[in-house]
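With one protein chain withheld, the remaining protein chains of the complex are depicted in position.
Chain lettering (A and B) follows the sequence in which the chains are written, and residue indices restart at 1 in each chain.
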Amino acid sequence: MLPEQGVAADGEVRVVHDGPLAWVTLSHPGKLNAMSRAMWRHLREVFTALPTVEGLRCVVLRGEGGHFCAGGDISEYPGFRYAPDSLRAFHEGDVWGGLQAILDCDVPVVAQIEGACMGAGVEISACCDLRIAGQSAKFGAPIAKLGFPMAPREAALVAGAVGAATAREMLLEAAVFGADSMQQRGFLNRVLADAEVAHEAAATARRIAALAPQAARLNKQTLRRLAASTVVPADAYAYADSEEHREGISAFLGKRRPSFTL
Amino acid sequence: MLPEQGVAADGEVRVVHDGPLAWVTLSHPGKLNAMSRAMWRHLREVFTALPTVEGLRCVVLRGEGGHFCAGGDISEYPGFRYAPDSLRAFHEGDVWGGLQAILDCDVPVVAQIEGACMGAGVEISACCDLRIAGQSAKFGAPIAKLGFPMAPREAALVAGAVGAATAREMLLEAAVFGADSMQQRGFLNRVLADAEVAHEAAATARRIAALAPQAARLNKQTLRRLAASTVVPADAYAYADSEEHREGISAFLGKRRPSFTL
Partner (left out) sequence: MLPEQGVAADGEVRVVHDGPLAWVTLSHPGKLNAMSRAMWRHLREVFTALPTVEGLRCVVLRGEGGHFCAGGDISEYPGFRYAPDSLRAFHEGDVWGGLQAILDCDVPVVAQIEGACMGAGVEISACCDLRIAGQSAKFGAPIAKLGFPMAPREAALVAGAVGAATAREMLLEAAVFGADSMQQRGFLNRVLADAEVAHEAAATARRIAALAPQAARLNKQTLRRLAASTVVPADAYAYADSEEHREGISAFLGKRRPSFTL
């Protein structure tokens, strides 16, 4: 699958408008929509612009080709993850910039979740107001296999959305969960047959679009203030140049099992 | 149904004592116990007085006639909702005054929930220690149909009790939930056949009444301190005189669908 433009080689975040609704699509063909740095920046641009669109009432956020988002684009990681400064710039700048833009969007956002919803996928969907998933969707953040922890703000976001017990299971055991389990754990609002997810997300968006938009904006502002702010320690990214970090990413890219018996 | 006294025309909150137990009943006949301003003030008086009653061990809070509480008494809303000052006085004075009095009651409070438990009903039951509901009870806060948001303290209370995901579903999609779903979401402690709810609430109150009362008081004080305080922004009620707010309430009172396509 050849990209037709330079941008699409690194994936992209597309927007389609349809009256009071907007569809935002994470697209990285061949990589289950894994988030590249370019996509994180697109995500921020898209969600910074959306609240200014006249008459917009609801956004549906989804992934292309039957998957939401499989995580970060690990092929890019050797380029910036092994130095604290560039690692911090990635997490606090690119990633959190994209996530914060969704959180700050005063227009309601519905996550339409199909297939893989891992790592960055869990984080992105955690920023949405409603989460609607198909039966076969899978959720987790198995970065302990990659030799690195979740960044502080991202961990606070995920723990707030999935609960502390599930966050520890995801992060410390690299556990992966099905959709029914994630509904039971309070993360998903609704689980449907895979073939019905897109229809239900659209129907939900239309229901929201018929309700009072100023009330939605004020409710989102109120609920946003309830989330505690997270302090990022000065040494949060000091692990950048560690053997463990390099081993986890190298093993993944080398298609071998990592060895953490340092 | 003619009220026999002036007070009852706006509904009332009644108390019956039975040894160590007290039954508090929300009563607004013909309106599914919708809370009038008079009822919010009664509620505050009742729950301010209860903790001083010698020998009181447990309170059961319920609604009259097979319903807990269907919300606020919307017929009163045009009288005060369209100006920020009177709107603030309603939410921060009457409503929060009643809710805070329940929260501040050191004697355990059991909510016996039958039928409609909407808006103010969710808020009132969220202030109780235990929530026991009948199978056919319904829960929601569909005020987005009425063109206004939930007040900040009330939203923090509800989100803390139903969880952030459910709060967004209630407020942004105007979703309504059954009792089994609300138990699964962690709001209800117990769900029973409708005919058994009153019996179970009374049995629970008697169980609590046999336990150590000082321990209950101290536990309630400790758990109360865990709830974060909410800051109410200066402009929280600036929406009072908006078209959307007027349209939502006018449409409801005029028995027509609101049009929010401003």
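Everything that follows uses one rule, which is that a residue touches a chain if its C-beta (ideal position, glycine included) is under 8 Å from a C-beta of that chain, and two chains touch if they have at least 3 such contacts.
Everything numeric in this text was worked out from a predicted model, so none of it was measured.
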Residue in contact with the excluded chain [from A:Ala156, A:Leu188, A:Ala202 or A:Ala215] = A:Ala156
Return the single residue from B:Val16, B:Ala83 or B:Ala210 that touches the missing chain.
-> B:Ala210
Touching the hidden chain, out of A:Leu171, A:Ile208 or A:Leu223, is A:Leu171
Identify the residues of subunit B touching the omitted chain, counting contacts across the whole complex.
-> 108, 129-131, 160-161, 184, 186-189, 204, 207-208, 210-216, 218-220, 222-223, 225-226, 228
Touching residues (missing chain, whole complex) on subunit A = 143-150, 152, 155-156, 159, 163-169, 171-174, 184-186, 228, 230-231, 239, 242, 244-245, 248, 258, 260, 262
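Methods note: only the chains that are shown with their structure count from here on.
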Where subunit A and subunit B are represented by their mean Cα positions, the distance between them in whole Å = 35
